[in-house]
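The structure under discussion is supplied below as structure tokens; questions concerning it will follow.
A single protein chain has been omitted from the complex, and every remaining protein chain is retained in its original position.
For subunit A:
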Amino acid sequence: MFRKITRRASKFAAVAAAGLLAMSVQAADPIRIGSFLSVTGPASFLGDPELKTLQMYVEKINEEGGVLGRQLELVHYDDAGNASKARNFASRLIRSDRVDIIVGGSTTGATMAAVPMIEQAGVPFISLAGAVVITTPVKKWVFKTPQSDRMAAERILTDMKSRGLTKVGLISGTGGFGSSGREQTLAVAKEMGGIEIVADETYGGSDTDMTAQLTNIRNTDGVQTILNFGFGQGPAIVTRNYAQLGIELPFYQSHGVASDGFLELAGSNAEGLRLPASPLLVPESLPESDPQKPVVEAYKSEYEARWNSKVSTFGAYAYDGLNLAVKAIEKAGSTDKEAVRDALENIQGHVGVTGTFNMSPTDHNGLEADSFRILEVQDGGWKLIN
């Protein structure tokens, strides 16, 4: 019985595949951009703006005549934040949709689940997820647009050192983002030298009070500044407890809370804290000489006009991913996968919203730590420090 069903299913699949093939021969024109994103589910705050960005810019590029005289076609699946679904969809994009390039993978989990299959099939893949592991060590076909948490840690510690703060009290969430950030911070501090982590506390994702941890850090000998690496509402509670305890030390947060939503939650308690963030939060205060200024301003105004909702840093990862893909295809002059991959690897000085990309065979992310801007909360808004 079961065998019969599988036989029938495979027959059906063969017919369907043949049909698809016929279709793709008929419409040989469009360049197929595949994507799997977490549009629904717990990571929808990532996938939703990413999909909107891809849709709107594919439309825009097509209106302007497409790429290499061919139209773009977006083939998209929603993995709902589920890694095994992401893997299945990646396989479908490669085998049945036969896409030319993949831009997607909202979370590190989804990305890493799809990577082995993509590496094996040999399709250029631009991931939109953050962790260092995606491009370290370098994988032949895998690229990514967001900065890694390691760069955030570098940026924060450098800023601390420049202010003469060398004894850091660290508090971090126990979730994936916080614990990875904690590890990177400890590692960077060790390599950088001249800066020391003197306290190391954690809190759970659903904890509602971090006063005890902060009291501990405050009472640590010689502590000069406090850094919180975390995601979600936890950092907002830390910020509030910080103010309630009347701690006067300079306070740093990670890029995980670099959003207007965080300011709303933390309110006046956030006054004076610093964090690394995308220039997208402060397009107006970028100096005219900044090459990113026009790019950032254009993306923000176009996105907000089209979707009538606030632009997000995560959507910008998709914007950069799509533009890198288009640029690589243009440079390669075809959609030949090997040629596109080589072109992608050699992109230099591409100015995106997230930063300026300089790809190389040893660096498939192409960003430097200083693509993060240090912002300070002043009068309830973001202020660019450097």
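Miscellaneous remarks
Please note the rule applied: contacts are C-beta pairs under 8 Å (C-beta built on N, C-alpha and C of every residue); 3 or more make two chains touch, one makes a residue touch a chain; residues count from 1.
In this section, contacts and distances are computed from a predicted model.
For the chain of the complex excluded from view, the name given in UniProt is "Branched-chain amino acid ABC transporter permease" [choices: "Rieske (2Fe-2S) protein", "Branched-chain amino acid ABC transporter permease", "Putative monovalent cation/H+ antiporter subunit A" or "Chemotaxis protein CheA"]. Touching the missing chain, out of A:Thr53, A:Ser127, A:Gln184 or A:Thr202, is residue A:Thr202. In the complete assembly, the contact with the undisplayed chain comes from A:Gln244, out of A:Ser84, A:Gln120, A:Ser162 or A:Gln244. Here the missing chain is touched by one residue of A:Asn62, A:Thr136, A:Thr166 or A:Gln233, and it is A:Gln233.
The residue touching the chain not shown here, chosen from A:Asn219, A:Ser334 or A:Gln378, is A:Asn219. Along subunit A, the points of touch with the absent chain fall at residues 44-45, 174, 201-204, 206-209, 211-213, 215-216, 219, 232-233, 236-237, 244-246, 261, 264-265, 267-268.
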